[in-house]
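A protein chain is absent from this complex, but the other protein chains hold their places.
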Amino acid sequence: MKFPALFGRIAFSTLAALIGAAFALPLLWFLFAPFNARAELGLAIPDPFTLSNFNTVFGNGFAMQALWNSLIQAVGGVILVGAAATLAAYALSRSSIPGKGAVTYILLLFSSVVSGSAAMVPIFLIISAAGLMDTHLAVILTFAGGLLPTAMFILRDFIDSIPKSYEESAMVAGASPVQAFFDVALPVIRPGIVVIVVWSFVNIWGSFLIPFILLRSSANMPAAVAIYSFYSEAGTPVVTLLAAYSLIYSLPVVALYLFVSWRFGFRFFGGIKA
Amino acid sequence: MTTEPITTEAKKVRNFSLLSNRAGAAFLTPAGLLVSVFVIVPFFWVIFVSFTNRTLLGRTALNPEFVGLANYLALFDPATFFQRGQFGFSLILTTQFVLASALIGQALLGLLLAWLIQTVPPWIKRLTETFVIAAWILPEVVIGFAWFAFLDRDAGTLNMMLNAIGLPSGDFLLDQPFWVIVVFNTWRGAAFSMMLFNSAFSSIPPSYFQAADVAGATSWQKFRDIAVPLIRGHIVTNLILITMWTFNTFTPFLLTNGGPSYRTELVSIYNYRVAFQDFQFGKGAAVGVIMMLINLAFALVYLSIGRKKKAPGT
Amino acid sequence: MASVAFSKVTKSFGEFKAVSDVSFDIGDGEFVCLLGPSGCGKTTSLRMIAGLETPTSGQVMIGGEDVTHFHPKDRNIAMVFQDYALYPHMNLADNIAYPLKVRGEAVSKRHARAKEVADVLKIGHLLDRLPSQISGGQQQRTSLARALVYPAQVYLFDEPLSNLDAKLRLEARGFLNHLQRDMGMTAVYVTHDQAEAMALATRIAVMDQGRIVQYASPIEIYRRPATTFVANFVGNPPMNLVEVEATKDDGKLQLKADGLTIAALPMTDAIGTALAAGSKLTLGIRPEHLDVAGAGAPNTITAPLFANENMGPESLVTIDRGEGARVTARIFTDDHIALGETVTLGFAADHVHLFDSAGKRIPEING
Amino acid sequence: MASVAFSKVTKSFGEFKAVSDVSFDIGDGEFVCLLGPSGCGKTTSLRMIAGLETPTSGQVMIGGEDVTHFHPKDRNIAMVFQDYALYPHMNLADNIAYPLKVRGEAVSKRHARAKEVADVLKIGHLLDRLPSQISGGQQQRTSLARALVYPAQVYLFDEPLSNLDAKLRLEARGFLNHLQRDMGMTAVYVTHDQAEAMALATRIAVMDQGRIVQYASPIEIYRRPATTFVANFVGNPPMNLVEVEATKDDGKLQLKADGLTIAALPMTDAIGTALAAGSKLTLGIRPEHLDVAGAGAPNTITAPLFANENMGPESLVTIDRGEGARVTARIFTDDHIALGETVTLGFAADHVHLFDSAGKRIPEING
Partner (left out) sequence: VDLDVTCRCVIGGVNSATAEWIENSVIPAFEAANPGVNVRLNQFGGEDAQLTQQLALDFSTGAGPDVSAFDGFLIPSFVEGGLLKSLDEVAGAEVNDWSGWDALSEGSRALMLYDGKYYGIPLGTDVRMIHTRKDILAEAGIDADTWQPTSWEELLDAARAIKAIKPDSFPLQINAGVAMGEATTMQGYWLLLLGTGESVIDENGKFIVESQGILDTLNLYKTVYVDEKLGDQRAQLLADGRNRSFANFRDGVTALLLEGDYFYRSVTPEGSEFAVANRDEVQGWAKVPAQEPGKGIRGQDFVTISGGTGFVLNPNTDSPAEAWAFLSFMNEPEQLSAFQALQPRITARTDVEIPDSPFLTETSQTLLPLTTARPNDPNYNAVSSEIQRMTEAVVSGELSPEEAMAQYKASVTAIVGADNVVSLL
């Protein structure tokens, strides 16, 4: 009887570790290829080990500028999504505006159309009419609009799960609704906002289509677009450079995730349920 | 009470709420504007254009004509509906894809992972979580390429491993493209389900499981009888989101370009081809509208299942 | 400090009336407990005083001013929440000083004041901890400190002690009692624990289903409960209620029930009126007025023993008259009472309460 | 039914020892309460019996068998949780029958059995409700029913009544008392409410900081607390403890403290030994053994009044000897006691407890 209990635990651990390993496998290649002078699609221990690919990539001004552009767009988008979603989700959770329940579901469905390529044209036309073509702002606004419905949906559930007595006690103590929001509600909602921030950062950082449609000059293009510069006219990838650039390009999201999970804990605190 | 309530005359009686309607409206404004401009307007534009023959190039680029339901009829033309490379074919493909990779793959694997990591030692939990989440957060161009290398017939990591244990190499992208994108999408998206279910499980008081332990339940019985029914709300939300995301996902394109010979041409890829390779915006818009209706149908089904099961006794 | 008054206040949630046509006055410096079972509308009433709910009809007055539609922040009240609602991201000092912060006090001044209050409440040494790092009792005192940090007109408490364990509850109760005598604050205190209400209140409002059924001093409520509901709610253990069949016999009142022997009682006008409405009366005897008696004593109830609990200085002896009708005696003795299968409990005639068939108290001759 | 024993059981969480080297025996059919303040290791001990925690060292025996490493499901125990742990998605019938379900019983059979148990507990008419649709007391009985539905060797209770309000708690306590007498079950019952422990237990194990400080019958613990800790923990309000300076004077024991007047006590050998270790003793008097006295009475404590709470049949009078040292008298009277600023409480010499400087009880001459 002692053993079944132990066996169960070992079996669980083994299974979990195996699944984790299976998830890591497709990424192994990226740990090796960038350090190979001449990479194949195969997995090969770098021999000789070289950093020359990184030198080449760092020497590519366009590619480096693109990373910076990605950062501007992602950070700008995240701030806008975070702020607008927080305010809106708070209103949806705490005010008694009629019909607020259905709103998020409907928006969520609408956004499913708009996230497809079908809506790229109207978005282009809107940005163009607003005179925002080829600006970071265009990308930031468009992402904010597209990501907001889901962000609001997730965050509203999160706020619903937080006791109202926090704000109530603040108001009884003399705080105005705005004070109560900033002093009390906002810090308490923070773990939920963090989830939204990571989620939208990841989305913007990796997205190709929207910046591609809305930007023109190479000085504004983000890395998701720039990575294609390592393809030739016919699509010939320079595998080693591509791998090196991919690695650099991936680092910020990984770093953000690690930072956030270390600093705040990245999980959906009991939030999100229908 | 017998007295008339009319005594509270028409003076502006506002019921207290944490956020007054006016403040609520102000809070909703930024999001409302952004969503109106970038979601609602395009949404109606897409609906409108789906009734025209607008294209990007050629004669109908600037002067599209109203064609009524022609785009929809063309999509649902019974003569070609099920042919490869036609709408019906990708619709069925996508449905299978959603069932296999979202419902069975992501949701079940996410559920299993979330359940497993409740009990395993912290370092295994941390490590497994990190890999699963890495698959979710890395940029799609990057993982598209990683998988390409992973599945390469000649030197790919997967075949290397198969060979190492004495199995023959497989030409997965060519022979099993559908299952490749199913596995790929499962891999890519399981993290979301895992995190959601993880938080759902940790919101269940531990005493529920301990009570079952004491009552004599096995791990499976606890999972089936207690854990799953208690997180039904989370399951519904999760299914709505991942179904929608999977339905719209375009990432498999990076792996297969929708091929070989349309075997992985999901509706989103079909939509892309129609709109951006064939430049037929009208038809593409019609595809978009139908995709939304299908998403709507899924959402309603989930919600009604979620509600119905809660009903007895209420 | 200020008085508080409800005037014909009703609060409906949809169809459901959580509070029905309630009126009462709370004098300046009074400590009133709202007592009643779960769901009777206590919290709703309290929240209407705080301004966190708006009455459907009627007026709420504080200090003579109609504040029915005032925002909570404009009422100058202080409130202690059942779940404390301590802000998890602020340390105790900031939590306690928050009301001063929103009043625009300077940092140094408000922290000095927070320290002062915290010291009084014996949590001065914890000021830089987060709420998650202190015990339940300390959390309770922190939330109290936050309410006491600024001078409010009225102090509101929503079951502030119900999350504490017995010992801490007792201690905190003593503390509140002391505070009330010191400060002479106007307080409204919601609880469903009658002992708390008895110990703290200058007056108790017993509520049931959205209405106030009795509003009087603790002693009055203990001695002359207005209805069987109040009788059954107040007292620990509560008053024993025995349904009796009453007849007028020889100008005296005869009461009959299984296992009950009781001498005939003198008739009064009130009893006559009650009898006219129905002959089923309810006899009430508090447990502390029952004692183990010999089988032949005059006023007794006899039934099989159900439980016999000795608790140190006192014992509870419960007999079961069938169908869940139990009678408990509370006997002050620090020894175990040896009892047989069947037990007879005796009482004095002048400790008897009578309620009419609608459950309303029948006034005593001298009451 | 079976006996339970701990043999030198220790449970550490990291560095911290939640339970330290605890040994005890619980006889077949005994009802033992684990009593102690929050964090003293009660729940941890109980969970080791259940198998929900594994001891760091030592053995847990049930029915003479070493079950230290058995999985909970293999121990044949039943447990009632503090939060009841009723499954919100199952109706009462399914909740109660769940242990039978996992044992593979057929649906009809297990529902029949659930009905049987539920009827005994008077919740038979609620079987198709969900837990959220019944009251707290009914939930408590449901969780009890789930524990009773199958024959277990040992029944474990982790503060099962602490979520109930005072009235329901009393009722449920009476019910458990009755059940225990009927079934003669072996039970281990965790509580931090001393009244509950006193009322229910055949023996009480008082725990402090992971150790058992006294393991004896309720009366014994009430009458002869082994340490000041036990004295202070048992009794409501707890025993008053007064630090005194002791001197041997004329073959008698003289005790001195501010506001205290007490006649000299006879010396015993035990007192002599205690005095050898230090002259600071602790005098203990239970609140119910104190009464308001005239200023000139022989054995008294005098200090300013701190609180005067009347609670119906009894009053608590608390005086404050300074620096938080308070003395409470529990006086059985149903009237408010009028008191001045300063109050004198009197006691009888034979109700006095004495503890040595380490807090250990000094046995009475006749004890």
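Going by the order they are written in, the chains are A, B, C and D; count residues from 1 in each one.
In the analysis below, a residue touches a chain if its C-beta (ideal position, glycine included) is under 8 Å from a C-beta of that chain, and two chains touch if they have at least 3 such contacts.
Just so we're clear, the structure is a prediction, and the values are computed from it rather than from any experiment.
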Neighbouring displayed chains - absent chain, whole complex: A, B
Residue touching the undisplayed chain, where the options are A:A74, A:M221, A:A243 or A:L256: A:M221
Selected from B:A61, B:I104, B:L167 or B:L293 as touching the chain missing from the view: B:A61
Interface with the undisplayed chain - residues on subunit A: 56, 59-63, 121, 124-125, 128-129, 133, 212-213, 216-218, 221, 225-239
Residues from subunit B at the interface with the omitted partner, ascending: 55-62, 80, 83-85, 148, 153, 171, 173-174, 254-261, 276-279
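Criterion: only the chains that are shown with their structure count from here on.
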Interchain centroid distance [CA atoms averaged], subunit A/subunit C, Å: 54
Inter-centroid spacing, subunit D versus subunit C (mean Cα positions, whole Å): 25
Subunit C residues counted as touching two or more neighbouring chains: 51-52, 71-72
Residues within subunit A bordering two or more other chains: 168, 171
Partner subunit C, residues of subunit B touching it in the complex: 1, 3, 5, 7-8, 13-16
Residues on subunit D engaged by subunit B in the complex (per definition of touch): 47, 50-52, 71-73, 75, 77-79, 81-83, 85, 87-91, 98-99, 101-103, 128-130, 133, 146, 150, 156
Residues of subunit C defined as touching subunit D within the complex: 38, 135-136, 165-167, 170, 173-174, 177-178, 181, 192-195, 198-200, 218-219, 222-223, 233-238, 286, 288, 306-313, 316, 318, 324, 326, 328, 330, 332, 334-336
